[in-house]
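As C-alpha cells, the structure follows; a few thoughts come after it.
As you look at this complex, bear in mind that one protein chain is not there, while each of the others sits in place.
Chain naming follows the written order as A, B and C, and within any one chain the residues start at number 1.
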C-alpha cells in the first residue's frame, strides 16, 4: 500500500504536449505510472508519448473517455490555477500541481474550487509523489527522480524538492525504503499540508515510520507536530528543518520560506517537533540513523 | 407536526426595528411564534417588541446568545441578499426572506452562500409559512394573516401571496384545516421550489393532502408534477394555476410570472399536473370540493 | 428593462468587448452624415438598422445595406418611416457592413431552472436560439457560470472548443464569453446576447481572423436599476406610454390588455386569477393591475386614474384580500377617487381580510356595489360591463 499514488492511479497530464510535461510524462511511464490521457486545449484528437496516449481538449473529455482519477499539472503559471479548477470540476479527485510561481490569489480561488468539488490538491510548486514498487518500478506522479527510491515502509513528506531527493537518497543508500515520498510544495498557499499528509500516512497500513522535512516560514510544522503528538505515537518519526541559518525577513527562494519577526523560525519548529516525539536531524544525512534510534527497523 | 416552522422554531427577525419588521413581528408573537432575537446593525443592546426581545448587531451574535434556528428577513431590497448570506454564515438553517425586489444577481450569489452553509432559504418575495396550532394559535413566520388559518392536515404551497390567502380562506371556510401553508415566492430565483416543498410534505406525517397553487412562468410546476407522479401517489392532491388569461411576453407583476413563447404557459402546467394525478381547479374557491373529490376526508 | 441595440453596443464597449464602429441617427440627414464618416474611415458598405425593442425587424424591412452616403440617407428615411409590430421607428443605427466568414451565437442569461447564470454558445449563429434549439438541440453548448466567481476561464474555453474554435479565435472567444458574464453580473443584466458574434477577416493579427459583436441584445434587471443611475438615460421613454410611466412611478404593476373590464387587485397572483375568472365568466379584462402590498388611499386613487385612462373600460372590478393592505384604506381611496373622476363607470368592489368590516361599512355608506366571493365579483363585473351602468 501507499498514499495518494499507486497501482490504482489513472493519470491525466495537463500540459502533456509541452516540453516539461512531455519529458516528465515519459519518465513517469518508464517508472510504471499509468498515464491514460493528456490535455492540451485545441489539440484534442492528437496522440502523445509515441502515440501511446490520447490527447483531449478538456479535462472533462479526458475523464469521461479514460476514467482518469488523478491529474498532474505542468501548465505555465498564468494558467495553472485555472487548470486546477478545471481538473476539480471534471471530477478528478487527486490533483498534483508542479507549476511554480502561481499568483497567490489565483491559488486562493483554485483551492476554493478544489474544496467545492471534494478534490484534493497537492502543491503547487511541488515535486509530486512516488510510491516505489518492486523491480525498480512503481508509481510516480511529478518530477522526483525515480533513481533515488527503494520500496519500503517509511513515509516521507517534505516542503522541498531537491532537499527531499537528498534525504530520500540517504535513506535508500542506507537500505531504508519508502512507502510513499510526497513533496507538498514550498508556496504559502498549498492544497495538502504536513498535517494532511500525516493523516494519510496514519491510515496507511504499509507505512511504519515517518520522515518529515520542513523549513522556515509559517506554522505548518508546528500544526503537524501537535496533531502527531495526539495521533501518531505508534509510529517512529524523525524530521529535518531547513533554514536554521536563514536571516529574518527575507524570502529564502520558496515564496513561503520566510521568518517574520518571531514567527516561522527553525528553532521553534524543531522544539515543537521534538516535543511531539520527533527526532530532529542536524543534516539530512543523519535521518537514516535517527530512524533506527527512534525504534524503526527495516523489514 | 408540520414543515419548516413549528413549536421548535426559535426565530430571529432581521430588520426587527424597522416599520414592517416590527409590525409583522408583533403579529407573529401574537399568534404564538417564539421570537428570540432581532438584528439591526448598530442597535445591538436595545430591546424591541415592548422590551421583550433583545436586539443584536449581527446575526452571529443573535445565534450565539439565543440559539435562534430560523430567520425572517424584512431588510430593504438593497441589503436583503447580504442579510440572507449573513444568516446562513451565522448557522441559521431555515431562512425566510419576505423582501420584494431583490436584484436577481444578488440572489444568485446569496443562494450560493445558502448552499455553502447547508441552510435552506424560502423566498425571497414570499409571504412566509404558517403551521396553525390549537386555539387560534400556532407558529407563523412572515406576513400571512393569522385569521385565515385552521389547524388540520392539508399542506399548502404557493408562489403567490394574496392568492394563497384566498385559497386558504376558502379551505378554512369549508372546515378544511392546514398542516403548514407555505408561500415560496414569485421571483425567478428562489431558495425553495415547489418540488422541494413537496418533498418536505411527503415526509411530514401530519400532512394528508396537498394543495399546490402555481402560476405562469418557468417550469417549476412541471418539475414538481413529475416528482409528485413518482413519489406522491399516496396523497390526494389538488392544484390551481393562475394566469390562463395572461398574454405572452409580459411580466404579470411577479418578476417570475412571464410566458415566453411556448414556455411557462398555464395550459401546459395544468396538463402536467393533471397527468401527475392532481385535480386542477378553475377557481381557488373550488379547491375544497376538489380535495374531497380527490379522496381527502377531513378528520 | 430592454435596451436598444445601440445602447447594448455601448455597454459591451465599456466592458472592452469588440464592437464595430457605428452611430445612431434620428433623421435621414444625420444618417447620411454618419455614413459619410464611416465611408471615409474605410467602409465599403454600411448597414442601417431600425432601433426598436421587438424581434423580427429584419423581416419587417428594418435592416438594409447602403453602398453610398446618399443611399444611406434614402434607406434611413425609409426605415424611419416604418412601424414595426406597432412600434414606430424613431432611430436607426448605422455601422460598417462586415465581411462575415462565420456566425456564432453567444449569450449569458439568468436561468431560473438552474438558478444561476447560464452561458450558451452555438456554431449556428445568426438564427434565433429558440430556432436552433428546436432544430438541433445538440448544436447548443452550455456552461453554468460559478455563482460567486463568474465564468471560469476553462469553462469559457470549453464552450469555444466545443463549437470548433482553436488558437487565436478560441482565445478571443473565451475573453468575450467571460466578458458577457461580467457584464451580466456587474451591470445587473438578465440577458446579454451577442448574435451574431462574427468571425471577420483581420489580416493584421496572427491567425488572420477576429471576432466582433455584430448585434447585441441586453435586458437589464428592473430591480437593480437604482444602483446604475447612468442606465436611466437608456430607458426608451419616448416609446413608453404615459400611463405606463405613471404606473411605474407610483409602484403599480400595470399591463394594458384589450378587454372592457378594468381590474384593481392586490397581489400579482390574485390579480392574474381575477383576470382568469373574468375571462371564465365570459368577460374580457382591460388590464392587469396590482397595487402591491400595504397600498394607501392615494395609490388606490392613482390606480383608478390609470384604469379609467383606458377608454375601453366599461366596468371596474376591485378585488382586495386584506393582509398587509388594510381594507378600510382601500375603501377610502375608492370613495375619494370616485369623487374626483370625470368618467362614470360601473364598479363592483370585493374587500375581504384585514379591516373588511370597516371597509364594508364605508362602501355601503357610499352606495358601492359589493361582492363577497371572488367568483361572484367576477360575474357581477361581467354583467355590469355587458349591461352598462347599473
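Criterion: a residue touches a chain if its C-beta (ideal position, glycine included) is under 8 Å from a C-beta of that chain, and two chains touch if they have at least 3 such contacts.
Please read all numbers here as calculations on a predicted model, not as lab measurements.
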Completion exercise
Across the complex, visible chains touched by the hidden chain are A, B, C
Problem - Residue in contact with the excluded chain [from A:48, A:68, A:97 or A:144] - result: A:144
Fill in the blank from the handout: Which of A:213, A:235, A:272 or A:291 touches the missing chain? It is A:213
Practice task
Sort through A:103, A:136, A:175 or A:295 and give me the one touching the missing partner chain.
Solution key: A:103
Problem - Residues belonging to chain A that touch the chain removed from view - result: 77-78, 100-106, 108-109, 111-112, 127, 143-145, 147-148, 158-166, 169, 186, 188-190, 213, 215-220, 223, 240, 242-247, 250-257, 261, 282-285
Problem - Contacts of chain B with the absent chain, listed as residue ranges - result: 41-42, 44, 57-60, 79, 82-83, 85-86, 89, 109, 113
Practice task
State which residues belonging to chain C touch the missing partner chain.
Solution key: 146, 148-149
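Rule of thumb we're sticking to: only the chains that are shown with their structure count from here on.
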Practice task
Considering only mean CA positions as chain centres, point out the chain farthest from chain C.
Solution key: A
Exercise for the section: Find the geometric centre of each of chain A and chain C from their Cα atoms only, then give the gap between the two centres in Å, rounded to an integer. Expected result: 55
Exercise for the section: Specify, in ascending order, the residues of chain A that touch 2 or more different other chains. Expected result: none
